[in-house]
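With one protein chain held back, the other chains of the complex are shown just where they sit.
== chain A ==
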């Protein structure tokens, strides 16, 4: 039986719930009200509710759908790349890392540096005159692509994001892989299973929950990307790198379209909830099936 009574337990939850209500609940409510109002910086405190015009404006805005498709594609491709490379590194390097754990440090370092900083750093890395990548490309091949122009910015960002966050997927997979009991593998190996069969029939199935979770975390983080994209391209390159987060930021700060920005926030919120609950539902079904 529980050692702390329900009443006491509730009391202990109060500070956290209060804080969350104040800093997330209240803003969520304001979002909802503003999204159905005609609102400008003059009537912030007394918005007049006028209906769903803001939502219509957002849903009819082509750049909103462009941003949505950027976010979705970006999240999907980077999640696949990060998990694929991370899985390979985790399994292939495991014998090396098991003996020398200090080798983990350089593989984790990118996770400790702010994505915004990494974005700024790539401005240097890719800079036409000061950056080593164009420098060596010119030196060796006599030519270097414009990494951040309309045609290449998206691809460049995919690589930047993947290089920074592959360590995250790698880390999850390495821990999951190391947790598989050795005797399971030994038994299979004694029964004559090849290394490939052990990988396919034992290791990967045992790692599936981690694989699924890592994929979704990376997809969601890629979907809502802001920091490194904003720092690297400032959503420039002809709007080809505007993520949904950046779209909302710009609608509010650059264009002052409060109603539209807020309506887009609510749409994004509902979409996130749908993804989250879909995921939980899937996880629940998995658990029942298992």
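Assume a residue touches a chain if its C-beta (ideal position, glycine included) is under 8 Å from a C-beta of that chain, and two chains touch if they have at least 3 such contacts; residues count from 1.
As a convention for this text, contacts and distances are computed from a predicted model.
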- From the names "Protocatechuate 3,4-dioxygenase beta subunit", "4Fe-4S ferredoxin iron-sulfur binding domain protein", "Carbohydrate ABC transporter permease" or "8-methylmenaquinol:fumarate reductase membrane anchor subunit", which one matches the UniProt record for the unseen chain? "Carbohydrate ABC transporter permease"
- So which of A:61, A:149 or A:227 would be touching the chain we can't see? A:227
- Task: In the full complex, which bits of chain A touch the chain not displayed? Write them out.
- Result: 2-6, 8-13, 15-17, 19-20, 23-24, 26-28, 30-31, 34, 44, 89, 92-93, 95-96, 101, 103-118, 120-125, 127, 129-132, 134-136, 139, 163-164, 166-168, 171-172, 175-176, 209-210, 213-214, 217, 220, 223-224, 226-227, 230-231, 244-245, 248-249, 252-253, 258, 261-262, 265-266, 268-269, 272, 275-276, 280
